[in-house]
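Excluded from the complex is one protein chain; the other protein chains are retained at their positions.
Order as written gives the chain letters A, B and C; numbering starts at 1 within each chain.
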Amino acid sequence: MDYVTVEHVAKVPKLKDPILIEGLPGIGNVGKLAVEHLIDSIDASKFAEIYSKDFPPQVFINPDGTIELVKNEFYYWKAKKKDQRDLVLLTGDYQGLSSHGQYELVEKILDIVEELGVKEMYTLGGYGLGQDIEKPKVLCATTDVHLVKKMKKYGAVFKKNEPGGGIVGASGLILGLGKIRGLEGTCFMGETPGYLVDPKSAKAVLKILMKITNIDVNLSALEKKAKEIEQIAHQLREMEGLSGGEKSEELRYIG
Amino acid sequence: MDYVTVEHVAKVPKLKDPILIEGLPGIGNVGKLAVEHLIDSIDASKFAEIYSKDFPPQVFINPDGTIELVKNEFYYWKAKKKDQRDLVLLTGDYQGLSSHGQYELVEKILDIVEELGVKEMYTLGGYGLGQDIEKPKVLCATTDVHLVKKMKKYGAVFKKNEPGGGIVGASGLILGLGKIRGLEGTCFMGETPGYLVDPKSAKAVLKILMKITNIDVNLSALEKKAKEIEQIAHQLREMEGLSGGEKSEELRYIG
Amino acid sequence: MDYVTVEHVAKVPKLKDPILIEGLPGIGNVGKLAVEHLIDSIDASKFAEIYSKDFPPQVFINPDGTIELVKNEFYYWKAKKKDQRDLVLLTGDYQGLSSHGQYELVEKILDIVEELGVKEMYTLGGYGLGQDIEKPKVLCATTDVHLVKKMKKYGAVFKKNEPGGGIVGASGLILGLGKIRGLEGTCFMGETPGYLVDPKSAKAVLKILMKITNIDVNLSALEKKAKEIEQIAHQLREMEGLSGGEKSEELRYIG
Partner (left out) sequence: MDYVTVEHVAKVPKLKDPILIEGLPGIGNVGKLAVEHLIDSIDASKFAEIYSKDFPPQVFINPDGTIELVKNEFYYWKAKKKDQRDLVLLTGDYQGLSSHGQYELVEKILDIVEELGVKEMYTLGGYGLGQDIEKPKVLCATTDVHLVKKMKKYGAVFKKNEPGGGIVGASGLILGLGKIRGLEGTCFMGETPGYLVDPKSAKAVLKILMKITNIDVNLSALEKKAKEIEQIAHQLREMEGLSGGEKSEELRYIG
């Protein structure tokens, strides 16, 4: 096994000018939730698994009692209508643990998508605000200036100097290393409190992606999950209330 | 010396369809205790040592004053009866310290056992519950669905979504990376409080292995050790009692 | 991409006996502030970017909404007068995160500057004192004894056994690894409280560099920044005052 290894599990048909959509674990798990929901909705086909020596030395256990080495997964989807585009989708259990591992992983990801003909990429993540958000906005950053105007039309928000720390992790690195290769890309960051998984923020991100891809995704499952999470958040707030105000203040800023 | 180096210390006779049994240090040292007890009981023969640059830069001191570089150790055992199978056994001082080192170590382990003809593997570990356990159950996860049914018959327990965090470390990785190579395997996890070495849990794991391997192991030494540990645990609890209830509450959740 | 990768973004004209001036992020950001100010003042030309797998997996966001992979940047400047020398300038977003990464980065930096004919190097940094400084002195260390006398004439200070911990990071390593290659160099360390960016200290360092390079740099922008920082420091001290004297004592020694 190489440092980063690709296992092809199915043959990929010829894709026509495909788009990459990436969502790996991160703040609020916004990107991962969005891409997994999209994969399920459009019934995309898995074609490759990525293993890395920089992922944790860990297996997960399936409901049937079998184990799975932690990994990233690539899917493809062929366009069904004329105004749609073929898709390559990436999600997974982990990002690389170290800086070095992140760079190696993203380089391999870019090798794969370039070979499939990808020239346009969308990376999805969360933007942690550390406070409750009624209606999460979707912030945006791009590889090229001409994309900024385009993404505003789709409803994405550009805020000068936000996020101030830039974008850390695969969503940023795919654009940064991709830009050097001449690939275009946009990162959508759904606003999120950041201390629980956030299907509401994932939904906001998907709504913009639906406009870009002309794919109609049923969001009701995400909405249901969002309600469940809201109930859990409500219960946590009540528990905080019982144990005194100071603690609640602290909790609000986790994440 | 390579990153992971194998030193063969004895020639291995031709093994017939051997089974790998692995037990390295971990929670409650359950796996290591079990495999070391098995090696002693059946008088298995050491044939190789593994050194790794990802083990601590450390030597241990033998009772005679000589030093030993920290290592893993491979043993073999030839079946004595018709209903038994040849064994390859692995134990050692450490697992790899880093993710990268764990992957390199396990890849080397799999290289060695594949060359010896191993197709069936058992990895042993502890499942830390953070509380006292009267009668430890042995949880189980496998590479293949058909093994689940088989292992239940031997007394192993499958609990959906347990362990929730999957299996971290060599016991998981041997199955995960082995599965990719087409090897079959099962991980047995003995329930353990997790804050002391746990011969009682090791005994529970060995009892299942005895049924699988048709090897009769005298467990009295483990039982004696278990009683000693119980006394130590008892003393610790009394000390907690003297220093107040709150502290005892904390201690219960260590590990 | 290699572990450390150089992207040439412009052709460098033939340089005549050029001097390297380096200022990467560090204590008080003294070195980075000084070199960036110099680059702006003399309108130096960027000719290369350095990426490293040991930088954080991060992109920064430009004011126009586009992203930039974190990097180091090389500039050159051709002398305008007879008593000036051609310059190679280095600044950037980060130093290497790990020891290994620092060594790899600095080796690559030295490869580049040696190819450009650099034989004389100045590395800039801060010397954190953890207390307010009315008039920051500029400490100094060199690769060769004959430089000590020379630098004293320019106003740099040599204090025996200071800094006691030597010089940690790129500013030290460029001299240390450069010395092995036969390059000469001097590190200037501006005294700084060390808990905020320190344009006043950067100005003190630049003043010495101006004498060495015979380049006239307008320092008013640095002076303006220094006044802003002084105001912020003043406000912080007042906030400390309100929250009690003990806390102020602690804050003084951060950095």
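Just so we're on the same page, a residue touches a chain if its C-beta (ideal position, glycine included) is under 8 Å from a C-beta of that chain, and two chains touch if they have at least 3 such contacts.
Just so you know, these numbers come straight off a predicted model, no measurement behind them.
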item: Left-out chain, listing which of the shown chains it touches; value: B, C
item: Among C:P18, C:P57 or C:G96, residue touching the chain not depicted; value: C:G96
item: Absent-chain contact - pick from C:I167, C:L183 or C:A226; value: C:I167
item: Touching the absent chain when the full complex is considered, from C:V4, C:V106, C:V138 or C:L183; value: C:V106
item: Subunit C residues touching the omitted chain (full complex); value: 96, 99-100, 102-104, 106-107, 140-145, 148, 158, 160-163, 165-170, 172-173, 175-177, 179-180, 187
item: Residues in subunit B touching the chain absent from view; value: 1, 3, 7, 51, 53-61, 63-70, 97, 101
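Assume only the chains that are shown with their structure count from here on.
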item: Type of subunit A:subunit C copy interface by residue overlap (half), same or different; value: different
item: Central chain (distance from its CA mean to the mean of all protein CA atoms); value: A
item: For subunit A placed onto subunit B, the superposition rotation in degrees, Cα atoms, nearest 5; value: 90
